[in-house]
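So the structure is just underneath, and the comments pick up after that.
Yeah, one chain of the complex is gone here, protein chain that is, but the others are all in their spots.
Moving on, here comes subunit A:
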Amino acid sequence: MTRQPFILRNPSILVVLALLAVFTVTVTALSQAYGSGTVPTSTVKVLGKTLCLALAAVAMDLVWGYLGILSLGQMAFFALGGYLIGQWLMYARTEGIVAASLAQNPIPPTPAELQEGVANQIFGVVGSSDLPLAWSFAHSLPLQLLLVLAVPGLLALAFGWLAFRSRVNGVYLSILTQAMTLALALWLFQNDSGFRGNNGLSGLQNIPGLEAVDQATLSVWFFWASALALALAYVLAAWVVSGKFGSVVRAIRDDETRVRFLGYPVEGFKLVVFTLAAMITAIAGALYYPQAGIINPAELMPIASIYLAVWVAIGGRGRLYGAIIGAVVVSLLSSWFTGGRAPSIHLPGYTVNWVDWWQVALGISFVLVTLFAPKGIAGIFDRLSGILPPQRHGRDLGPDQGALQEQEAKA
């Protein structure tokens, strides 16, 4: 049987990749480092971070829109990715500074002295001078990059195995995921957890070994990396949800008991998707925080994950491009409205200040989307391409055989 190539069967992939390429080239051509300088470096960073958020939203859509698990702890994986890359960024940079200052001494420092100096610099702020065990690999970029994938992946695997095996579902599973990220945040807030407590990790925008490269150039490099990661993850996610695997995953979302009776190990499918999504989210975080420059435990608070769910809902869950649209549109609007640049609305007797009212507006639009456009912004594209939900009027109103039918109820 001749089959169309994967890309041609999913034309939305080409559209997304083309738009992403045009966007990347445009931003590069307008950047201070490689182009006219119309777009300031701070904006390039905002756009690069937005692409990372879109990447996390794609992973969220895999878990929620396709697998049907409303995970309210996805940003834990995002922040873990940031913390793990931050460990290397902070350690290596501090090591450079300490080595330079110790080089003034008549006797060259021993490795032990060097490490002690680094630990003093990093952990002095929480009153400690020992390097915690969790920082054992912080000196090595390859090991720390490996951990960016391994730690969130293993956490998702262990959490998922425990939760899915006991068949926790629906709102209870959502609460569990939320408890996971909250517990992790509270642990990281402690000074003796080994991650500098509520100070978090800072100075992440300075890349060790690239001191000669200015922030304008670095910001464009990170923008490119974020765009590339988004493109690759999008193709991977689209491949995973196409074909029979996607079919089974959507079937689990709609009726997991029936899938069990078809012989599919439902828990295994959930674990694969949940773990894959956690690893994609961690990569997004590892690219985001060097652009943000700082990470602290507040990033793991459940509200961040709830925002992620709101973006995906507004963009349209069950459509990968919907997740990107939602994350980009809502997070950019968020930063515009809360940045104080949005003009206030002067009503007689009251002035609507968007910094205060944006969250209310976002909340209302979330409710409206849920009620009136459950497919979100992506639903517009469905409508344009003629995919409509089946109109099945006249069905039973209740689950029982004798239930009234729709037309009977109206009469």
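Everything that follows uses one rule, which is that a residue touches a chain if its C-beta (ideal position, glycine included) is under 8 Å from a C-beta of that chain, and two chains touch if they have at least 3 such contacts; residues count from 1.
Keep in mind that, in the parts below, contacts and distances are computed from a predicted model.
Enquirer: Just go with whichever of "Cytochrome c oxidase subunit 1", "Urea ABC transporter ATP-binding protein UrtD", "Molybdopterin oxidoreductase" or "Carbon-monoxide dehydrogenase medium subunit" UniProt uses as the name of the absent chain.
Expert: "Urea ABC transporter ATP-binding protein UrtD"
Enquirer: From the listed residues A:V240, A:A286, A:I314 or A:L362, report the one that touches the chain absent from this view.
Expert: Answer from the full complex: A:V240 touches the omitted chain.
Enquirer: Out of A:L262, A:L347 or A:L371, which residue would touch the omitted chain in the full complex?
Expert: That would be A:L262, which touches the missing chain.
Enquirer: Residue-wise, where is subunit A in contact with the chain that is not depicted?
Expert: Per the touch rule, subunit A residues meeting the hidden chain are 1, 3, 240, 243-245, 247-248, 250-251, 254-255, 257-258, 260-266, 268-269, 271-272, 390, 392, 399, 401.
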